[in-house]
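Questions regarding the structure given below will be posed in turn.
Removed from the display is one protein chain of the complex; every other protein chain stays in position.
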Amino acid sequence: MVKNDVNFKLGGEAGQGVESSGMGFARAIARAGLHIFGVQDYMSRIRGGHNWYQVRVSERTLYAHEPKIQLLIAFDERTIEDHLHEIVEGGAIIYDESFKGVDEEAIKMRGVIPMPMPLIKIAEEVGGNKLMMNTAAVAAACGILEFDLSYPESVIRDNFGRRKGSEIAERNIRVAEAAFEEARRRYAHLFDWKLEPIPNAPKRMVINGNQALGFGALAAGCKFVASYPMTPASSLFEFMCAQSKRFGIITRQSEDEMSGILQCIGAAHAGVRAFACTSGGGFSLMAESLSLAGSTETPVVVVLAQRPGPATGLPTRTGQEDMLFALHAGHGEFPRAALAPGTIEQCFYEMARAFNIAEKYQMPVIVFTDNFLANSIRSIDLDAFDFRKVASEIDRGKLILPHENEKIEQALLDGYRRYEFVEDGISLRIPPGHPKAVYSVAGEEHLPEGFIDWEETIENRNRMVQKRMRKLEIAAQNDMRLPESYGHEDAEVTLVCWGSAYGPVREAVDTLNHNGLRANMLHFVDLHPLNWDQVADVLNNCRSWVTVESNFTGQLARWIRMNTGLKAHATIGKYDGRPLNPTYIVEHLQEVLAKV
Amino acid sequence: MVKNDVNFKLGGEAGQGVESSGMGFARAIARAGLHIFGVQDYMSRIRGGHNWYQVRVSERTLYAHEPKIQLLIAFDERTIEDHLHEIVEGGAIIYDESFKGVDEEAIKMRGVIPMPMPLIKIAEEVGGNKLMMNTAAVAAACGILEFDLSYPESVIRDNFGRRKGSEIAERNIRVAEAAFEEARRRYAHLFDWKLEPIPNAPKRMVINGNQALGFGALAAGCKFVASYPMTPASSLFEFMCAQSKRFGIITRQSEDEMSGILQCIGAAHAGVRAFACTSGGGFSLMAESLSLAGSTETPVVVVLAQRPGPATGLPTRTGQEDMLFALHAGHGEFPRAALAPGTIEQCFYEMARAFNIAEKYQMPVIVFTDNFLANSIRSIDLDAFDFRKVASEIDRGKLILPHENEKIEQALLDGYRRYEFVEDGISLRIPPGHPKAVYSVAGEEHLPEGFIDWEETIENRNRMVQKRMRKLEIAAQNDMRLPESYGHEDAEVTLVCWGSAYGPVREAVDTLNHNGLRANMLHFVDLHPLNWDQVADVLNNCRSWVTVESNFTGQLARWIRMNTGLKAHATIGKYDGRPLNPTYIVEHLQEVLAKV
Amino acid sequence: MATATVTMKELQSPVEPTWCPGCGDYGILNAVKRAMVQLGLRPHEVFFVSGIGCGSKLPDYIRANGFNSLHGRPVPIAQGFRLAHHDMVVIVVDGDGDNYGIGGNHWLHIMRRNINITHIVQNNMVYGLTKGQYAPTSMKGYVSTTSPEGTIEWPVNPIAIALAAGATFIARGFSGDPKHLADLIVKGIQHKGYALIDVFQPCVIFNRINTYDWFRERIYKLEEDPNYDPHDKAMAWEKAHEWGDRIPIGIFYINEELPTLEEQIPALAEKPLYQQEIPPRVEDLEALKMAFV
Partner (left out) sequence: MATATVTMKELQSPVEPTWCPGCGDYGILNAVKRAMVQLGLRPHEVFFVSGIGCGSKLPDYIRANGFNSLHGRPVPIAQGFRLAHHDMVVIVVDGDGDNYGIGGNHWLHIMRRNINITHIVQNNMVYGLTKGQYAPTSMKGYVSTTSPEGTIEWPVNPIAIALAAGATFIARGFSGDPKHLADLIVKGIQHKGYALIDVFQPCVIFNRINTYDWFRERIYKLEEDPNYDPHDKAMAWEKAHEWGDRIPIGIFYINEELPTLEEQIPALAEKPLYQQEIPPRVEDLEALKMAFV
């Protein structure tokens, strides 16, 4: 018997509740004190097609999913066809016994146990509604896993209790109980994997990357969000919309992405922390405005939730294809920072930090995420999001708000110049509104006063460019962080990655070390600006380093080379829209190492 | 006496005709068989302020302007103040004798000869119009240069004869004659520099970079242009508009830059050669559509006429700040090519070549220019634009137009698949319209047939990405050109540059060699894709190489490093909006070499 | 325009629609096909350009030329294509998000150009493909994931804006009545100039307000009113604002008197641009060169 270590997948058509069932199940398991990692896969359609949701369970913290599963829960026949090959020997498939095309022999030939169940029948007879089939399926899974049904039941109550009245909740629970009993009776003895609650485990959230970004923004005091819906950024925007009333935040659905970032620039100019979120296509439309934020030194945060391109590409899938674009986006030269959190925890802290960097250096900050990180869920200890810490670290830089009269009186001896030339390039920022700080700013090259430099002098231009760009040096020195290591201290091979690759690479490193190859990971959260000499030192100390990223051209490898001249010993890419996973990385590492 | 080697500058307010006078004068000198190089400098305003126009004259081909001048023609007093320090000893200033604030003593102290003239008086009395003062000024310059007035007269006749009737032309000519005589009488004997026609010199055009790009587009069979005005691209668009009737070209002023490139994508999809032109801000807005062109493999050409940013920056000035942005612009990964012509001749040929590359590889092509190259004029031999050559080189790649029935019948055995997987990644292209080639294309990841891949399979995705990206390899192998050298074969120092830096760097190389430092230039026209191993070989063979570009961050240096790992020994940048010039380069080279 | 005999079957695409069962987009697809049959338009004679959204997948679901472009950007592509190939029937199909939201500026400007394009907007008053955010046409107070307290913006009135912007053919259809809709599309294609056909298209998944029933209870046909004259702009303006218990569909406005954009471009007089020889004659280029001497 294998306890508390299982990987299962739910599959079905869009609209069958694959995702909600999977997430509910995952949450139930987390409530039992176990760790989960959940990942979704869905098509760009609202009904039909094929979606799946995969949940991995363990007693330790999980960072990634794995291709091999022990249990498949099939809401339709196609799910069996598509995923049978992923099931390990001794694994099982739960499906409705009315499915006609299921080839039980073929399943058995692979050493997998078919577990037909009267799911629809139970749903209809006990629940009075065929749609409760997915509740039945999840409960049946609990049955064979011998997992205490009270956890799923509590989730059902929370989900339905609030929304549709407890009557539906109770009917679902009756369905669950019936299916649970039936499945346990029929199949539990055949199935090797079991789930058992951890007594006195701490409470944990089950949360995805976008929600964590949202928490970070809330905790950092963001008060304004304007965005245009775009997968996989929409759910972050929707999170903020859902919290807007409670937290007194203005959320505006804009007419397009330009308007989204421009409204944020307006709000930020007024002294409010603001962000816009979008995916690559919408980010393309923001390039011009990003340049404006750079020129006017407006602290605005943009979350770039990547998905595979070009153009509309694979809109519901994942990729890390926009790094080099975003790092150079916008015409002309101006400072910006770019952060790429890799875990849920980092999403929370880095999002908050993005506002600090933006305001300290008065420049736009890009926060990268992608569909994988945005939508994958993990169980996280409650204290992993430390709101007090974030609050205590809020740093608005050289900002005085217009109603802070005393501060202004103290600061202004001489009249106010928005873009005063100062050593570190960062001028005092007083948003409009105070009689002593009346000024006009311009996206044209401007004077320290903010006016367009109508004389267009060489000297002013040179100093303004230098002033703006100097902020990058200061930020690199004072605020930006080097990539972090994980794994063996004396590694033979270092896997270098950024953003969402963290989880799969971290687990790959564990596997490699476990298999006897001394490996570690070097993970970039901060991409720009950086102290590249120090990065080069780190890389030069690696015996051999291989980049791992979800793209074709090896963008991190290129970025590192541009800044250090160093070339990765090999690169591993994945550009099929599916997330990286540890097994893929380990396999491809063997391949590329064989070639080096 | 110095014959046929002079550098002069006209200066005055916007609206005083500084540019038109300067260009007219330059053209007159070119008609006398001399070579000219003319460069403008103007502010972002329509009247007032201070503009200047500088013309350099020589018997040999010129590639740049120089900061030192021999003759200043001042349309206002400010011109004298601003530019006195640029005049060499023995040089002169022509200005109206009514100017009150001119400090003749100060001028003389610098060894410069003040040459007040009754320009306004002559304009009023002889021409009947004060505005003819600029004609008088140019003619006065001819007087002291002892330059045959018949050349300027012929230009005046051509300019006014067509537009405003010959009466005005004749009055201008009378003004010119009077001023000429007076200036010659008063000052010719004091002034050392003279201009003398070259007998039997070939006829030459006087043309700027944007006009040359326009000629290239015309010669290559471009039939559709859609753009939104933006300095310094507008004059290219306006050139095409002016030729639209004569050459049967459709030119559309679009509602914004997105519409510009998208209309071109539509036209290109129909099988027509099309381009859009813009500057950095407008290019930013095109990023998303560029990605669409990449995805749908639509051959569209975009001219990116750079100016200093960020945001509106210095909109009437020059810079090379958008290279890395443009090379990465657009979300997702897709193939594109980028060319950066450096001379008027290259503008012509590379623009034509851009269409060939776009159609051969069915991908977007970016042609870089900038305000300096766009607006600088040179005298060019007529046969330097070889239309027959361009015509013979037109290569539309694997294109069959829908009315080419026979070709289609021959090509299509099997039904048509727009994105057929083929070895070189380049599929047969039949624009819509033929009954045998009915298909739909998509910016979503698509099947070879063109349909959205509704199954979103891994295999199709991987093959499509590979197909698209393979085109870059093939292009790099077959069509893209390595940077070209100029100068000493066994150089101690190599100046590495791109685009418009060609002229100033070339002349700097001449100067350096003349001064005894063995130098040469390596000039990139093709920036992407390239055979970087070969580029690395070239650079590795350089003793020491220094990049020279009009930006702050050293974009070419960064691009080279990203692709080869090689680091420039030093970088020379200029980011004040003013064009590079040979003297600046030579001076800064000494500085940086001292540091290396 | 061609007058071949075309059958519904010939217009069948090998691709199965991915729309939800019951989606209003099926009715639009059906109407578009009917219109092609009625007009005898063969697959290769028509070019569909769409944006991104549920309905924008339509070009894949009909046998004809198509271009699934970007969200909000089909209009300029269609314009460029049409000018390059003006004997093709060009039809834009896009969503209310595409055209009244992100792509509003292209729409505003194409209308005053009177280019001969037929424009079918799938107006489900919601963002379908991105899972239910409110659209520019969503009614005030509409609750969605991005308007949890209900929208506080007044909806776009496509008919009124089209009138103000100079569209020369303005109609509204209902995907629940594909026959009537097909008729509007036929007239739109026949119209010389820009034709807007805004289509009420129930989204059965996300829009629980503006359902088939909601529309059926309210809509009536303008052509049933004998006094209604679609040539009368003032009347059209009035009808454009009718919203509530009664909502008109049909042709709001026609103006047949204005020339199209294409007709005003001399380069197109002889033959379509794509058929014209390139490059130009060397003599013409040489002559131009002389202007620079």
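Here the chain labels run A, B and C in written order, and each chain numbers its own residues starting at 1.
Here is the rule we use: contacts are C-beta pairs under 8 Å (C-beta built on N, C-alpha and C of every residue); 3 or more make two chains touch, one makes a residue touch a chain.
Keep in mind that this is a model prediction, so the values were computed, not measured.
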{"item": "Touch partners, limited to displayed chains, of the chain removed from view", "value": "A, B, C"}
{"item": "Given A:Lys100, A:Arg246, A:His514 or A:Lys595, the one touching the chain that is not displayed", "value": "A:Arg246"}
{"item": "Selected residue (touches chain absent from view) among A:Asp256, A:Glu507, A:Asp526 or A:Asp576", "value": "A:Asp256"}
{"item": "Residue of C:Val6, C:Leu70, C:Ala84 or C:Val156 touching the missing chain in the full complex", "value": "C:Val156"}
{"item": "Option touching the unshown chain, where B:Lys3, B:His85 or B:Lys245 are the choices", "value": "B:Lys245"}
{"item": "Which residue of C:Gly24, C:Gly80 or C:Gly104 touches the chain not shown here", "value": "C:Gly104"}
{"item": "Touch list for chain B against the chain that is not drawn", "value": "15, 43-49, 228-231, 234, 237-238, 241-242, 244-245, 251, 253, 255-257, 281, 311-312, 315"}
{"item": "Contacts of chain C with the absent chain, listed as residue ranges", "value": "102-105, 108-109, 112-114, 136, 149, 152-157, 160-161, 163-166, 233-234, 237-238, 240-241, 258, 261, 264-266"}
{"item": "Positions on chain A where the hidden chain makes contact", "value": "30-31, 203-207, 211, 215, 218-221, 223-224, 226, 243-250, 252, 254-256, 258-260, 262-274, 288-289, 292, 296, 382, 385, 387-388, 390-391, 394, 401-403, 431-444, 450-452, 454"}
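Heads up, the rule we're going with is that only the chains that are shown with their structure count from here on.
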{"item": "Whole-Å separation of chain centres (CA-atom averages), chain B against chain C", "value": "41"}
{"item": "Distance from chain C to chain A - Cα centre to Cα centre, in angstrom", "value": "37"}
{"item": "Shared interface positions of chain B, touching two or more other chains", "value": "288, 292, 296, 442-444, 454"}
{"item": "Sequence positions of chain C contacting 2 or more other chains", "value": "18, 52, 68, 70"}
